[in-house]
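Note that one protein chain of the assembly has been removed; the remaining protein chains are unaltered in position.
The chains carry the letters A, B, C and D, assigned in the order they are written, with residues numbered from 1 in each.
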Amino acid sequence: NRSSSSDTAAGGSGGGEESVGVTLITKDSTNPFFVAMQNGAKEDAGKNNVKLTVASGKQEGDDQGQITAIEDSIARGDKGILITPMSTGVNAAIKKARDAGLYVIALDTPPDPADTVDITFATDNRLAGKLDGEWAAATLDGKPAVIALLDLFDDKIVSVDYNRDQGFLEGMGIDVGDPKKNGDEAKTGKYTGGKGGDYTIVCNEASNGAEDGGRSAMERCLAKNKDINLVYTINEPAAVGANAALKAAGNSDAIIVSVDGGCAGVDSVKKGVIGATSQQYPLKMATLGMEAIAKIARGGEAPKPTDGLDFFNTGVKLVTDEPVDGVESIDSTEGADICWGK
Amino acid sequence: MSAERLPLTHDAIPESRRHIYESDPILSARDLVITFGRVVGLDGVNLDLYKGEVLAVIGDNGAGKSTLIKCITGAYVPDSGTLELEGKRVTFRRPQDAREAGIETVYQQLAVIPALDIASNLYLAREERRPGILGSVFRMLDKKGMKERAGTSVQNLGIQTIQNMGQAVETLSGGQRQAVAVARAAAFGSKVVVLDEPTAALGVKESGMVLDMIKQLRDTGLAVILISHNMPHVWEVADRIHIQRLGGCAGVITPQSHEMGDGVAIMTGAKTLEPTA
Amino acid sequence: MSAERLPLTHDAIPESRRHIYESDPILSARDLVITFGRVVGLDGVNLDLYKGEVLAVIGDNGAGKSTLIKCITGAYVPDSGTLELEGKRVTFRRPQDAREAGIETVYQQLAVIPALDIASNLYLAREERRPGILGSVFRMLDKKGMKERAGTSVQNLGIQTIQNMGQAVETLSGGQRQAVAVARAAAFGSKVVVLDEPTAALGVKESGMVLDMIKQLRDTGLAVILISHNMPHVWEVADRIHIQRLGGCAGVITPQSHEMGDGVAIMTGAKTLEPTA
Amino acid sequence: MTTTTGSAAAEFSRRQQSPLQRLQHVLHGRPWLSPLFLLVVAFVAFFIATPTFLTASSMGILLQQTAVVAALAVGQTLIILTAGIDLSVGAVMVLSMMVMASLAADGGMPGLIALLIGVALATGAGALNGFLVTRINLPPFIVTLGTLSIFTAIALLYSGGSSIQADRMPRLLNFLGEGFGIGAFRLTWGIVVVALIYIVMGFVISQTAWGRYVYAVGDDRESARLSGVPSKRILLGVYTVAGLIYGLAAWLLIGRAGAATPNAVPDANLQSITAVVIGGTSLFGGRGTLIGTLIGALIVQTFAFGLSQLGVDQQWRYLAIGVLVIVAVAIDQWIRKVKA
Partner (left out) sequence: MTTTTGSAAAEFSRRQQSPLQRLQHVLHGRPWLSPLFLLVVAFVAFFIATPTFLTASSMGILLQQTAVVAALAVGQTLIILTAGIDLSVGAVMVLSMMVMASLAADGGMPGLIALLIGVALATGAGALNGFLVTRINLPPFIVTLGTLSIFTAIALLYSGGSSIQADRMPRLLNFLGEGFGIGAFRLTWGIVVVALIYIVMGFVISQTAWGRYVYAVGDDRESARLSGVPSKRILLGVYTVAGLIYGLAAWLLIGRAGAATPNAVPDANLQSITAVVIGGTSLFGGRGTLIGTLIGALIVQTFAFGLSQLGVDQQWRYLAIGVLVIVAVAIDQWIRKVKA
């Protein structure tokens, strides 16, 4: 439901006001998460009389693309920027934008340090992973865990990648080594989440966050150990691919957990393909961000971070149809209503 | 329809060969002009070619001989000028067009494909297919047959040093390569065969065999254009000699009307040819 | 240190030129062998070259003439065999080595760079720099000077049809291109000049000028190797004639000892040369 | 054994050949033997190093993983043989895939019609590349660099960036992902299609005049033209056929991924080119074979798969593949150069 955004928008925006230039800069334009963000923002732009320009890096890792987009926005005379910062490599450019008088809001990924931007509307990727881990540990109910980790990339290291992966392991109650490095934890040992039990990590494989990559990654894991019963995936397309590989290998027992909670992903939960997914709300981030900038540009007040956090939390919810004790969750019907934050 | 004939120096042609010039020319070029940037390639050249004759084209280096035959055979499209084949206006936009019209050419740069073997080069764009369904439906090449026939063609030109017919043309010696190109033209020409310095890289014996081949082609009624810097060769086989100079035509002579020395003098500009009526 | 001399047919060399053979050969090749896969290129060839002489190499197409001189000038590295320059063992791994040792070569395929202009090609790897600091510190080329001198060199070979010295070599006619390559060798050879069919694409006048150039080079004390299929040319300028046949040497004759016809007969295998003592 | 022509030539080649020379000759005629050798070495090495590598099920999976790139590489080989290059290969495939999936899923079209439209679109995209290369006379690198952006953008704009799950599509579109097999060795229909593509195109380029023209145009376009080869028509044909193959690869990919996504196989161009080049085809055109390409595709996939079975870390694996590419081609060069 969109009530939250239209409530606030109702206050100030009228047809007569001058339009406010805003640029939304995502990491790339193919990840469904960012696509949802862009599409949602475009739909809502008219409501706040915002003139929205959508830009992004060419692909994950393209700092220069984001820097260029920030500079373009400054030159265009925009009032504010919504950005999912690629890395600390764009901090300097963000600073330039703020110096030029633009209001900069980080979406999804909090920059490092957090005060690089005016405010962050984000979810906590680590928490998203953690919810998956906790749910998985509880669901296993003491059985040994044979885990496949389907990460994002092997040719770059990005924060979503390790935050979700390592968060998942933490949720399982497995000691991670370097919290910013995938794959350096002990390959076997005991997990302490839920009832606790033995675990084996079979593999870390890159999936590129897409179905075909997810499938190939899962196949490699299965070739190493066909008894995998728990699969962490970086996002739902990868989970769909993993599921295809599991099915082809005749493995119907494995539980898949994922992150994003996109509309298609929630549907997968409903069909039982995915056991649980941590839902995030990119659309909410974008619309709230746009509203905030429009408001400030028209003399309104700046938004405040959520109490006790250094960012405005747009929240994470675990979506599953098999809830477990001790892990708060919503079911797939509810999840479908608010998928992507609509 | 067809263009007016160019004047012929009839009396300089031996009685026995005059009959050639009674029919209309098979190929006529009029006022061919081509420029490359600010370089003038051809400056309004006319040419008539008759069935059964050997027309030699001589001229200094850079006189425009190769450019002339390229314009006739579709390798270049002239800036202006007309071409008639058997009395009908034709425009060749590509060498393929000329080939299809029955004009086979050996270019000075040979135009062989380095990586392909001898047989493939000989039959390039003239491939023969297997008999039966393999050829007609599956369009399968008759590799073995082509290889055998290619071997014969090349040997007919006296090249006996080729050790392996499957050798890529890039590994052949200069003369062997030229023999491949000449053999190709000889095998497929149906109306006109154009040879741009076909014996430049060939040995004495091999050159002689090419000259014999030219005579044979002529005797079977084809028209041959021969470009050569070898005056004895030219005077041996040519019926008429077109002298190219500085992009234009300095005149047409015959081996009977002029000595070799005169020909060379005209082509270098030491002498000029009085226009004959 | 140096290899044993090959026998010379002394009596067949005119008195006036015998002095050439009194000093040691400037270049000696012994037992050169090279194979390409299963193709035999050279099959144990010996060669002596003396200062001030013109050694012609003749042979059928594919007899191994070009391969022979490529092995001598560093373009190929022979499988076995030795090379001596002025009595010292040398191995040329690249043409550059031979060039630095004073051997300048015109290869049959010319080895010009299509996109570069005439002057750049003439001076390639022999560039001249501006005088003064521009040349010594900034290593700036003397483009204008090279262009002028290149123009003179090419005209000395009788090529007058080149309209623009800045033309890329790829736009030149076959003969013009060859003239550029020959002019280069003539300008820079300091000990040995090797010419592989230098007149193949040249006109009558231009060929004559190249022959004159060869004589001049010989007279200034250089050694010249001339490969040609043009027997009259060979008999005109050669002191000795090396006959290449089927990858081996069929013998060395002189224009005085043998007629042209004999030479051709030996090279085609119609006649064999009795080994002279 | 040797077709020597004439006695002179026979006399010429009377020398004995050493075994090494004979090996070299064999390799010269069959340049794909040396990548094959590398592939075999890799198989043996991985077989010794890890028990999970050379199993029936692993082999089936290896083939399935290779299928899409192997299919794309056929089109890429054709184009590279003509001295071109195709950077748009992945973009064409994705565009075609999104269109066929969305026509069937959202447009409610029957599977066959959606499939045909999708493949026709890919063919048209290839033909567009070919048109720009032959008529406007642009370098293939430029053309496909441009169409890479164009087709990618269109696919994204058309699909709105979102993917279409297999269960929303008719079975036909998914069919190539379905399998059959003997025991644990499972193949998919997709692999059969790829095999057919290789057989048909392998026949065409090695046994027909068209194939010979492809080599001729790639080796020396001007000489081919002067020889009367209709070089523009051949080039146009090559790009069009390549497009058709990319369309089939799109079908394959739906079956393989179980969905149509706009960001599938993001590095399809580099992957397919790598397969072609490791397979011994020259980027300068005119020299290469399809069987080499197949082996090239298999080599890369085998290494990636084998290293992952060994449990090598991802970044190290990435490094190892880089080394592999260089070593593979270096060995190839070395073997071919062996001289007695």
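The rule we apply is simple: contacts are C-beta pairs under 8 Å (C-beta built on N, C-alpha and C of every residue); 3 or more make two chains touch, one makes a residue touch a chain.
Worth saying up front: this structure is predicted, and the values here are computed from it rather than measured.
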Query raised in the report: Of A:V20, A:A36 or A:V54, which sits in contact with the chain we cannot see?
Result: A:V54
Report summary line: Checked against the full complex, the residue among C:G151, C:G208 or C:G269 that touches the missing chain is C:G151
Requested in this report: Can you work out which residue in A:K181, A:K226 or A:K270 touches the chain that's missing from view?
Outcome: A:K181
Requested in this report: Spell out the interface residues on chain C facing the chain that's missing from view.
Outcome: 75, 94-96, 99-100, 105, 107, 109-116, 120-121, 124-127, 129, 138-141, 147, 151, 154-155, 160-166
Report task. Over the whole complex, note the residues of chain A touching the chain we left out. Result -> 21, 29, 51, 53-56, 58-64, 67-69, 71-77, 86-93, 95, 155-158, 162, 178, 180-181
Report task. Since one chain isn't shown, list which residues of chain D touch it in the complete complex. Result -> 87, 132, 136-139, 141-143, 145-150, 152-154, 156-157, 270, 273-274, 277-278, 282-284, 315-316, 318-319, 321-326, 329-330, 333
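Criterion: only the chains that are shown with their structure count from here on.
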Query raised in the report: Of all the chains, which has the CA centre nearest the overall CA centre?
Result: D
Report task. Provide the C-alpha centroid distance between chain B and chain D, rounded to the nearest whole angstrom. Result -> 43
Requested in this report: Express in whole angstrom the distance between the two chain centres, defined as the mean CA positions of chain A and chain D.
Outcome: 35
Report task. Identify all positions of chain B at which a residue touches two or more other chains, and write them in rising order. Result -> 109, 160-164
